[in-house]
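A single protein chain has been omitted from the complex, and every remaining protein chain is retained in its original position.
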Amino acid sequence: MDFSLTEEQQLLQDSINQFVEREYTFDDRKKFLDSEKGFNEENWKTFGSLGWLGMPFSEEDGGYNGGPVDVMVIMENLGKGLIVEPYVPSILLSGKILADLGSDEQKTNYLHPMISGEKIITFAYIEPQSRFNLSDCLTKATASDDGFILDGYKALVHNASASDTLIVSARTSGNQCDEKGISLFLVDANTKGVSLRNYSTIDGGKASELTLENVSIPKNSLLGAMDEGFSTIDNAIDLATLGICAEAVGIMGKMNEMTLEYTKTREQFEQKLSQFQALQHRMVDNFMHYEQSKSLLVMCAAKMNDNTEDKKKALASLKYQIGLSGKHIGEESIQLHGGMGVTDEMHIGHYFKRLTTIRTLYGNSDYHLSNYASL
Amino acid sequence: MDFSLTEEQQLLQDSINQFVEREYTFDDRKKFLDSEKGFNEENWKTFGSLGWLGMPFSEEDGGYNGGPVDVMVIMENLGKGLIVEPYVPSILLSGKILADLGSDEQKTNYLHPMISGEKIITFAYIEPQSRFNLSDCLTKATASDDGFILDGYKALVHNASASDTLIVSARTSGNQCDEKGISLFLVDANTKGVSLRNYSTIDGGKASELTLENVSIPKNSLLGAMDEGFSTIDNAIDLATLGICAEAVGIMGKMNEMTLEYTKTREQFEQKLSQFQALQHRMVDNFMHYEQSKSLLVMCAAKMNDNTEDKKKALASLKYQIGLSGKHIGEESIQLHGGMGVTDEMHIGHYFKRLTTIRTLYGNSDYHLSNYASL
Amino acid sequence: MYNDVVYFALNYRGVLMNLSFSKEDQEFQQEVRTFIENNYPSEIKEKQDQGIPLSKEDTIKWHKILNDKGWLAVNWPEELGGTGWTITQKHIFQNELAAANTPTLMPFGVNMCGPVIYTFGSDEQKEFHLPKILNGDIWWCQGYSEPGSGSDLASLKTKAEKKGDVYVVNGAKTWTTLAQHADWIFCLVRTDGSGKKQEGISFLLIDMKTPGVEVKPIITIDGTHEVNMVYFDNVEVPVSNLVGEEGFGWSIAKFLLAHERTGIAGIPSLKRELDRLRDITTQIQVGEGSLKDDAMFMSKLDKLEIKLTAAEYTELRTLAAMSAGGHPGPESSILKILGTDLQQELSDLFVEAVGYYAHPFMTEEDLASNESRIGPDFAAPVMPHYLNYRKVSIYGGSNEIQRNVIAKAVLGL
Partner (left out) sequence: MYNDVVYFALNYRGVLMNLSFSKEDQEFQQEVRTFIENNYPSEIKEKQDQGIPLSKEDTIKWHKILNDKGWLAVNWPEELGGTGWTITQKHIFQNELAAANTPTLMPFGVNMCGPVIYTFGSDEQKEFHLPKILNGDIWWCQGYSEPGSGSDLASLKTKAEKKGDVYVVNGAKTWTTLAQHADWIFCLVRTDGSGKKQEGISFLLIDMKTPGVEVKPIITIDGTHEVNMVYFDNVEVPVSNLVGEEGFGWSIAKFLLAHERTGIAGIPSLKRELDRLRDITTQIQVGEGSLKDDAMFMSKLDKLEIKLTAAEYTELRTLAAMSAGGHPGPESSILKILGTDLQQELSDLFVEAVGYYAHPFMTEEDLASNESRIGPDFAAPVMPHYLNYRKVSIYGGSNEIQRNVIAKAVLGL
């Protein structure tokens, strides 16, 4: 058993922290959010040049051979800065799918420019009725003479408006909830019949509802084998789940830190808030929630390459805990900030909103507890 | 809507409180527990002469026409004194069954002497496999020439060793868990083939495992109609549930009171425990648990004569809450007493143990939450 | 000793004997229903049912409808426009309004400033203000909290110096709900800086149009402008706008806080919203079935419903005690805690229910617009509500303060 970061991981962590401190003040962030794309393209290119975008990919794919621990290091530290750049949808989801299934040509055209920061690609798979079930897919792909015709509707496609290309899951055979029969396609965002309804999300991100109406795409849009997309989707969501859990741990640590600072400053009844024992004990509980989450994160990162059952069990434990601790730390931090906690001006509320969306993303606590029970 | 006790109920409450204060010190109670029967027969006769035993029965049956509110008043106040006399098994269970189903002759022979305090009758219905399911009954009654033959096993028969007579539920038709096919019989405790294994229970009570081996009983032992015992059992358990919930509310109020007193006395770090804010807030939570329980108790007592669904829903709410608050107040009271809380010498632990058994009796919180969901 | 305190406070001389409505009560219930059916404007109802924020005009319209009927100032003395209803009638009335999802009226005039004025005010104040409050001609807001004094209300610093026949007011108030729409503000101000901090506080009525009053919005995490900073820069307020004596403000504040705590639980609305959530669970598809088949989720809903029932009967017991001659004392703090806990937990269950469709950021303008919403209609207001409702455990005396109050005044700690 070894609990230490490699020297490289330590450097990676330091460089992200430096970036967050120097380039990502709250005012900067607000500007990025208010821009059309909802994030800063310069940052994204910086991420590419620093190697963060290529981290999870093999050297053959143009990456840096990073493992789950590296993904954890990146996401936990991006989380502390409440970074809105699309690392999860583009790198952890679409990137992972491209690396798994892409042909040489597809990798050259899509994965490589994504890793260098030139191309943003998002993954459209949620549907209004699917909730957290990855095999629930009604969007249809029908074979045509020279390719496929896509028809359907996808919900909450993150950063779609800033994406050059979308990866879309569609049913090519089977029934609504069958795992078998789902295929994955590369769809240029400008294709006729692709329409987006864009909106902001509560955590400062951008997302879109995607309508696909008689969208004609060429044969070489297919990623991997027909009907066999499910396990790749499942694996990509697993990696993204690890990623957002690490992000949540970064956020929770930061929220605890901000709450401690606030209570050490704010006075009521001629005492610092931090001197009230009832509040002290609640901050200890927040601290314990953080430590439990961190412990399961560390375990899960180490088990991502284990057998499927161990990995799935670790992920279910982790995401369940993040949902639980995210609610606890999130709500308590706001409460301990008092009235100031609910103002848009204070940072704490923005961390809270991101943490709150993470509770739902890729399945809430109940969903993962059920997963755990079924393993 | 009327929230007040009648003058009679007020007097009833006062008289029980006086009895508890004067006749039921902790030393007295210990003596009663250590006696063979496990309670004090003089007390029981006093209860009879004061009219407490006859309270829930109609005047025709020799009772005082009391309703659920009177049962509540009696049990809540007996609870404060941690009274071990068998009010629930004998009066609320067996008495209720006899009043519902007994023939004139049976009432004369059993109910009347029970009400006057001369006879103790207990009800044997739990079986090792039945858990909280009242229709799960394997004990069999077979018709014989001059009556019935009973064979089977009953668990946790409260105060059986002190009972002259047992009411026994037995299957006369149908399958293990059918509601239809359960009949009720009066069985003299001295009948051949009736054997008891007696033991103490954790809350200071007495109970027995009852084995029925080829027990021959006369025709007139049958209570009510053949195969139709279930709804009577169900109603009796409902009344007893209200009773033990009221008892629990009495206990919880008393535990909160004792905990407040203790923390106002005990000093640590040159301060009374009661001055530590973290402990204060926890005692407030205990107080709120008590108030919520009391509110549901009051509601339930008022709804006991409503239609079945309303009554069942009220009971399920109440018993769920008692399980929840019983655990909370019970465990917190011990914790707030520190080391002293776990000593046999302090009263608090004895209240805790009774409260802990009530959490299970007639179904725990999960069971009643499921009931609630099914209504 | 504890026994005495608690029994005095909460046993209410007795036990609920009869929860059924009398024939008269049933007739009254029917009367209220019929009135709402005939008088609740359909355009307001539609907005309410779709979670579209109401305008000030909408709210005032409903206010006037109730006032015209004489059903506005339910708790006021009959001679001043109150209803003289029994607690059962009040209970029925509140439940019917909530079940019909009628607008929540601003409490600042009718429920807060009104009772202060008729209890402590001068004849002049009564004559001028009470009719205007009833008629909705003056909208009130509340000037209590200050940037430096949150839970520690008595530490407030806004100063009112008497100069001739005016007080000159300087300072700032915060968290002032809907100050941007208000005509008048009732304020706690410091008229004396010496002595115990509670003793130098006075209660002052201030016209928001007075020169030197400035309102600045505070945007909250749900993106709305509901609360404000209110600044006072040499604002001259006639001495006749003082309520009660100088230095009597803290007693009025305590009187008001206790009043506020009972209503704040919001039990009738909670019942409506919980029923609505049950209904929504049947509309949310999950696999072959709906969210209603998810035992884990439904079990949380059931637990909440039981907790709500317990809170409802705790409120009824409190009201019964009040009607028996008491007035809401420290034990009403328990209702504030229970009610706001329930409101927050329920708002979280709504978020959980709608899943990903809680994520689109719906501003007040989005909700009010004619454009179709992202996702199902019921999903859109859910997250703003969850975020906005973080406030309920903070305002009106934070739940920590309520626990302190119970510890001290009820448990004698």
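Descriptive notes on the structure:
First chain written, first letter: the chains are A, B and C, and each begins at residue 1.
The rule we apply is simple: contacts are C-beta pairs under 8 Å (C-beta built on N, C-alpha and C of every residue); 3 or more make two chains touch, one makes a residue touch a chain.
The model shown is predicted, which means the values in this text are computed figures rather than measured ones.
Among the chains on display, the ones the left-out chain touches in the entire complex are A, B, C.
Here one chain is not drawn; of A:Ile217, A:Ala301 or A:Ile334, the residue touching it is A:Ala301.
Remark: the omitted chain is touched by one listed residue; of A:Thr232, A:Ser317, A:Ser333 or A:Thr357 this is A:Ser317. Screening B:Lys31, B:Lys180 or B:Arg197 for touch with the missing chain picks out B:Arg197. With the whole complex as reference, residues 126, 128-129, 131-133, 136, 155-156, 177, 197, 199-203, 207, 209, 268-269, 278-279, 327, 331, 334-335, 338-339, 341-345, 349-350, 352-353, 356-357, 360, 364, 366, 369-370 of subunit B touch the missing chain. Against the chain not shown here, subunit C presents residues 295-296, 299. In the full complex, subunit A touches the omitted chain through residues 1-6, 9-10, 69, 72-73, 253, 256-257, 260-261, 263-264, 274-275, 277, 280-281, 283-284, 287-288, 291-296, 298-299, 301-303, 317, 320-321, 369, 372-373.
One rule holds for everything that comes next: only the chains that are shown with their structure count from here on.
In terms of the distance between Cα centroids, subunit B is separated most widely from A.
Centroids of subunit A and subunit C (each the mean of its C-alpha atoms) stand 39 Å apart.
The set of subunit B residues that touch two or more partner chains comprises 277, 280-281.
Residue positions 400, 403 of subunit C are each in touch with at least two other chains.
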